[in-house]
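Before any comments, here is the structure.
What follows is chain A.
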Amino acid sequence: MKKMYFLLMVALSSLFLLTPIHAAEPVKVGMILPYSGVYAGLGKEITRAFELGLEVFGDEVNGRKIVLVQEDTEGKPNSGLSKTKKLIFSDKVDVLVGPVSSGVLAAMRDTVHNSKTPFVIANAGHDGISGAKCSPWIVRTSFSNRQVVRPMGKWMYDNGYRKVYLMAPDYAAGHQMMDHFKAGFKEAGGTIIGEEYPPLQGTKDFGPYLAKVKEAKPDALFVFFAGGPAIQFVKSFGAFGLGNTIPLAGAGWLTSPLYIKAQGEGANNIIGSANYIPSIDNAANKAYQDAFKAKHKREGSEFAVQGYDSARVIVEALKAVNGDTSDKKAFMDAIRAVTFDGPRGKMRFDSKNGNIIQNIYVYKNSKTNGVIAPSVFDVIKDVQDPSDSCTM
Partner candidate 1 sequence: MYSDPTFLVIQTLNGLQLAMLLFLLSVGLSVVFGLMNIVNLAHGTLYMFGAYFGIWVYNLTESFWAALALAPLGVMLLGMFFYEILIKKLRNAPPLQQVLVTFGLIFVGLDAVRMSWGNLATSIPKPEIFSGSVLIFGEIYPSYRLFIIGLGILVMLVLYFCLERTRVGSIIRAGVDDREMVSCLGINVDLAFFGVFCIGCYLAGLSGVVAGAVFPVEPGMDMSVLILTLIVVVVGGLGSLKGAVVGSLMIGLAETYGQVFIPEYASVTIYALMAIILLKRPGGLFPARAVQ
Partner candidate 2 sequence: MSRKLLEVENLQAFYDLSHVLQGVSISVMEGTVLSVLGRNGAGKTTLLNSIMAVLKKREGRILYAGKEIQSLPAYKIASLGIAYVPETRGIFPSLTVKENLEIAARKSVGTTNRETWNLDRVYQLFPQLKDRAQNGGAQLSGGEQQMLSIARALMTNPDLLILDEPTEGLAPRIVQEIESFLTELKKEGLTMLLVEQNLSFATSLADQIAVLGKGQIKWVGSPQQFMKEMEIQHTWLGV
Partner candidate 3 sequence: MLKAEVLRKSYGSLLVANDVSLQLEKGERRAVIGPNGAGKTTFFNLLTGEIKADSGRVIIDGMDVSGQSSDARARAGLGRSFQKNNLFTDLSVIDNLSTASAVAARLGKVFWKPFSAFREIREDAENLAEMVNLTEVLDTPVRNLSYGHQRQLEVGLALATKPKVLMLDEPTSGMSPEETKVMLDLIISLPQSLTILIIEHDMDVVFGVTEKITVLDYGSVLIEGSVEEVRNSQVVRKRYLGDAKA
């Protein structure tokens, strides 16, 4: 029983151990990502690519080594916020990179903004962050939800789809995606003939929804699904024989290289819009994919490229300030000024809202040598987040 008391004391005294060490030599990058929970795979993917980016672009600037401090958001807003505070106030990181989910991002935003911590968003697509909730301390190397799907609406109308059915999980990102697609599509002249929003958690079966889509006979079905549900959706879509009658289009993550193998035949012929697909043909992408393959024995995904580019942004910004992060404003300005030709093509930050300006790729999956993979179908150049509700 003494042990139990001891344990109690250890637990309590560990509070003392939280006393932070003063920022010494290294530049600390706080990786605020999910390492457990539903999005753990993406958190790891981004971290791996970030590390790869440091290897490629240099992990030392002016004698200061770049080190990572990883904290697990669990994909939950509360944990994410708590860990964000730890990284900012206890670890005193110089810059934050993350998170995966928009909910966590929304929870973190005020703390980051108020503490004036440079923050590079490496995945979460929450529209507000490049809209009303924008901050001078935040840039995004990934995308905003509307940035990816809005141009796709116009593109689909222009390419002959007039009546489209929509489907996405019933949560903010799902609705944002659909709303912006709808806006782009309707602006161009198309009609939405039906919408379905299955529950985000625990949709056990897409069969009922697919049967409804089938009944409606649209020109195309446009969806947003990612991760496990994307696998399940694409498999069901194929199994119900919709593949032969109704073209399926989606926001890029639908057939991510991370999952496309598990999706089997159903993934064939799907078209989509994405900020990245592995087969983009440029030198930077080739270098990135070669490096990633050499290290991880598979293709790097769109999640990975966001981590890779985030590393490059930070390294280049550090170079611009000679490794001096004591003036946070100057460091942040340097971040916002970074521009380069990366795997996704030319990229720079929108001075208006800090969101990345990038190409949006329309891709189509096809089968070559028994392997289904996306290839670039069309490119929509230099897409900005269209929002103007940001006032910095």
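A few notes on this one:
Here, contacts are C-beta pairs under 8 Å (C-beta built on N, C-alpha and C of every residue); 3 or more make two chains touch, one makes a residue touch a chain; residues count from 1.
Basis for inclusion: all candidates are chains of the complex that A comes from, given by their letters.
Keep in mind that what you see is a predicted model, and the values were worked out from it rather than measured.
By the touch rule above, chain A in this complex touches candidate 1 out of 1, 2 or 3. Of all residues in chain A, those touching candidate 1 in their complex are 36-38, 40-41, 43-44, 170, 196-199, 201-205, 207-209, 211-212, 214-216, 227-229, 231-232, 235-236, 239-241, 258-259, 261-265.
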